[in-house]
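Every protein chain of the complex appears in place save one, which is left out.
== chain A ==
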Amino acid sequence: MIHSLFLINASGDIFLEKHWKSVVSRSVCDYFFEAQERATEPENVPPVIPTPHHYLISVLRHRIYFVAVIQSEVPPLFVIEFLHRVVDTFQDYFGVCTEAAIKDNVVVVYELLEEMLDNGFPLATESNILKELIKPPTILRTMVNTITGSTNVGEQLPTGQLSVVPWRRTGVKYTNNEAYFDVVEEIDAIIDKSGSTITAEIQGVIDACVKLTGMPDLTLSFMNPRLLDDVSFHPCVRFKRWEAERILSFIPPDGNFRLLSYHVSSQNLVAIPVYVKHNITFREGSSQGRFDLTLGPKQTMGKAVESVLVSSQLPRGVLNANLNPSQGAYTFDPVTKLLTWDVGKINPQKLPNLKGTMNLQAGASKPDENPTINIQFKIQQMAISGLKVNRLDMYGEKYKPFKGIKYMTKAGKFQVRT
């Protein structure tokens, strides 16, 4: 099982270590540093690194490497999932997951890690349970604790630990009972030179924020559940009911949680909400290149495409770019060769355009590679797959909750090749 955990910051310092079994010397991280040195980009460090006696499994989140040390055969996904859970918990407790936040709360961090694993076996990883065991630090609580001398460690056995609904605390009370659901879809797509779609798929999630008193039992039904053929559920969802009736039936955890994530595969037709017209050329023998890029909306069902951000890694030979945006602002970093153009909203009547020249190093030959254009955007009030919630019902409690559903479409890894 998981032996030890090291947290390493971007500059390669180990700033926290935790051992669940015997102590493993820090020197084991040297193998990690070697791999880190070899990798050109921080994210290229391989997630599984063998060393003579141990294996290092790492994830990179918020510019911190979480490096787990294991000694025997342990499923790597199990370790990675656990590390993700650690990151989520820190974020949940401290608002951010940064080196500073972790250092400031080192005792809580230690208590948390001790609660999350026992001898390398996961013990309590549900945020609800952890919060009953160890209260998150707040300024108010710190003050109160100091005055009263009370502690931020719960004295009671967390109620959820052993119940059949371990994800929910008992005795939850709210004055305003509300349940909000966000349907968020991300489009991953690769568009080729000519504008045709090579692959496109949708990663969707339904994130919920449920603040309901007592033990509510919710059902959520869809207008078109047929779309959801590849889904991953939160453990609270009753799978049998979904199999039989295509209805999500569940007792929700308290607070924020991800109800389900789904995947609409490339085999279904995926609507592409923006198009790009581009002309990026370098001529042999000339030290200049031309750059011309126009964005336009399509298949957006009349909804506005907002927060558009275009970025592209220009070839290494490009010295600088002299461009003229019809709207928004652009920057070109001459060191990393990264061009970013903050477009904002696309106005269908006046399409945003970025045009101008790029200067190459004198005497350099024509670059071989074609830059890929990365696009980010958001479309409110629309789920691009067409998924629609039909209704949300609550059983088991008497009050009338306030319900809300929001849709949003975003670009995930949306790439246009030139």
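Heads up, the rule we're going with is that contacts are C-beta pairs under 8 Å (C-beta built on N, C-alpha and C of every residue); 3 or more make two chains touch, one makes a residue touch a chain; residues count from 1.
As a convention for this text, contacts and distances are computed from a predicted model.
A.B. asks: For the chain omitted from this view, which of "Elongator subunit elp6", "Centromere protein M", "ZNF511 isoform 2" or "Adaptor related protein complex 1 subunit beta 1" is its UniProt protein name?
C.D. replies: Options "Elongator subunit elp6", "Centromere protein M", "ZNF511 isoform 2" or "Adaptor related protein complex 1 subunit beta 1" narrow down to "Adaptor related protein complex 1 subunit beta 1" for the missing chain.
A.B. asks: For the chain left off this view, which of A:L16, A:L293 or A:L339 is in contact with it?
C.D. replies: A:L16
A.B. asks: Looking at the full complex, which residue from A:L77, A:V335 or A:A362 touches the chain that isn't shown here?
C.D. replies: Only one listed residue reaches the unshown chain, and that is A:L77.
A.B. asks: Considering the whole complex, which of A:E178, A:E245, A:E306 or A:E369 touches the chain not shown?
C.D. replies: Touching the chain that is not displayed is residue A:E369.
A.B. asks: May I ask you to list the residues on chain A that touch the chain which is not drawn?
C.D. replies: Contacting residues on chain A, toward the hidden partner: 1, 14-23, 26, 39-41, 43-44, 46-48, 50, 53, 55, 58-60, 71-78, 80-82, 84, 103-104, 106-107, 109-111, 114, 118-119, 121-123, 125-126, 137, 142-143, 146-147, 149, 151-157, 161-162, 164, 166, 188, 190, 192, 198-199, 201, 203, 229-235, 239-240, 243, 258, 260-261, 263, 265-267, 313, 315-316, 368-370, 372, 374, 413, 415, 417.
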